[in-house]
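Missing here is one protein chain; the remaining ones are kept as they sit in the complex.
On to chain A.
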Amino acid sequence: MTRIITCDEITRAVADLCREANYYLGKDVRGALEGALAREVSPQGKDVLNQLLENAAIAAAEEVPICQDTGVAVVFLELGQEVQVQGGYLYDAINAGVRQGYTEGYLRKSMVYPPLDGRNTGDNTPAIIHTEIVPGDKLTITVAPKGGGSENMSAAVMLAPAAGIRGVKEFVLETVKKAGPNPCPPLIVGVGIGGNFEKCALLAKKALLRPLGEPHPLEGIAALERDLLESINCLGIGPGGFGGRITALAVHVEIFARHIASLPVAVNIQCHAARHKSITL
């Protein structure tokens, strides 16, 4: 049985998600910031965490973006294979939603085309769209606006398999250390291990969508997440980079099979303005 979803529905949903993701910081992130405040020892670090919690409350009350960098609109689609999209082309519908959400929602437009010496496209399109075909007759849309400051501090490497877990750990720590105060700590660190060159980057990005406080289902990976978080929080960068124990709120690792010759690792740095919102049509 095919199920029909119209482009209009999709556009409307995407526009709403763009606004909501930017105005309302997720409950899990707010909870993690509260928890961080209780554990942070540095006065300056506490001051930053207080400002971030207050900021989230103001943004929600006034319906203004949490952060002025409302980012690239990254859109994840889980498209059921029994869904038929009617009334136009799916990706046009998504971009129309981004255009509408960013314009009517007073969100900043940050996309420039062509990339070298280009102009602002004026409506924050094009979105960056990742589509996965899944069983069923539903369409799940996730909008994850991603700011430039933290994206710029992200990195990927093709390790030799012999580097093993130690190599992975060193690369993650080195990436966070190098980023220092630039990506607005406290961070959420998304790590992709395995796959190939592009797959590990996508794994790292997808890792950021997992709710905070939810460990990886495999115990070995969950242990790696805990170890990485502890090591990162030994760095001393602290909230805002002003010094402290809470440099990261969480580390999320996602894995995939790899080629016998390579161990790809990607680290996608997410600032505390960790925004994503989903809907299932």
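Operating definition for what follows: contacts are C-beta pairs under 8 Å (C-beta built on N, C-alpha and C of every residue); 3 or more make two chains touch, one makes a residue touch a chain; residues count from 1.
In the analysis below, contacts and distances are computed from a predicted model.
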item	value
Which of "Fumarate hydratase class I, anaerobic", "Cell division ATP-binding protein FtsE", "ABC-type quaternary amine transporter" or "Formate dehydrogenase beta subunit" matches, in UniProt, the chain that is not displayed	"Fumarate hydratase class I, anaerobic"
Listed residues A:134, A:202, A:221 or A:279, member touching the removed chain	A:221
In chain A, positions touching the absent partner	37, 39-44, 46-48, 50-56, 58-59, 62-70, 106-110, 120, 122, 148-149, 152, 161, 164-166, 168-169, 180-182, 184, 193-194, 218, 220-221, 223-224, 227, 230-231, 233-238, 240-246, 255, 263, 271-273
